[in-house]
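Every protein chain but one is kept in place in this view of the complex.
Let's look at chain A:
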Amino acid sequence: MGTFLEARKVGLPLMNLVRFKGLPILQQLHLEEELFRTSKENWCIVNDGTNDPTIVMGVSGKPAELLEIKPVLHDEIPVVRRFTGGGTVIVDQGTIFVTFICNQDAVPGLQPYPRPIMSWSSLIYDQWLRHQLTPVIDYVFGDRKFGGNAQSITKRRWLHHTSFLWDYEVRNMSYLKLPKRAPEYRLARQHSEFIWCLKDYLSRLTFIERTVNALGTHFSLKSVDSEANRDSSAVKFVPSTRLLTRQELEEAMSAADSKNSLAESISPY
């Protein structure tokens, strides 16, 4: 039996597995972006919770449209703009992150476009965690969401990362506005009405172990020490993912306030 399993794994592509606990989300995203852009290997990154509550917007996110900027500034909540597409989340210790970074040929027959990659990635979770795939491919159970994902695709390489709600703080959701672009299943519901925690159903460790096991049926996983030597090549990678400055957020708020004032002053009502 051992020989059979070993032989089976021989045909599977290699994937490096790196596990963190409480890594700051900005550091996680910088690592992901660097591996995506500069590595030629396949990677899975698991981060069990991040340290402080942080807002993470997609590449095209506009703070004035997505955030309640005044309380964000007052409470000094960090705001990160990441390199992948998609919407805005607020992450904290209750979030479990799982990221796949793959060469195009790592998954035979997979087209390097958003929907096929999302469909394949969802299979990793679907193998053991039953969920319904909505038309826009969020992770939902019934009509409630327990995870959000986003991607980046380049020539012959792709990245798919997910933030899973093992638990969340209701008060943190008040920093986020209802997005203009939202999936149909969300309708106009507030966060508390459409999101759902995994903690009521399984432990963090079980979630992570089952995900890793499912991934192991597609890849030959090699655990890499999270403190392992990084490539110390002379060219330092500069990520595009960054923390927005206080000034940027204040300017966004001022611009939005001016626009609203102008709209009110010319309104006939």
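Brief remarks on what is shown
As a working rule, a contact is a pair of C-beta atoms (placed from the backbone, for glycine too) under 8 Å apart; a residue touches a chain by one contact, two chains touch by 3 or more; residues count from 1.
By our rule, contacts and distances are computed from a predicted model.
Of "N(6)-L-threonylcarbamoyladenine synthase", "Glycine cleavage system H protein", "Erythropoietin receptor" or "V-type proton ATPase subunit H", only "Glycine cleavage system H protein" is the UniProt protein name of the chain excluded from the display.
Checked against the full complex, the candidates A:111, A:223 or A:254 give a single residue touching the omitted chain, namely A:111.
Contact with the chain that does not appear here is found for just one residue of A:49, A:63, A:87 or A:147, A:87.
Touching the omitted chain from chain A are residues 58-60, 83-87, 109-111, 113-118, 136-137, 149-155, 181.
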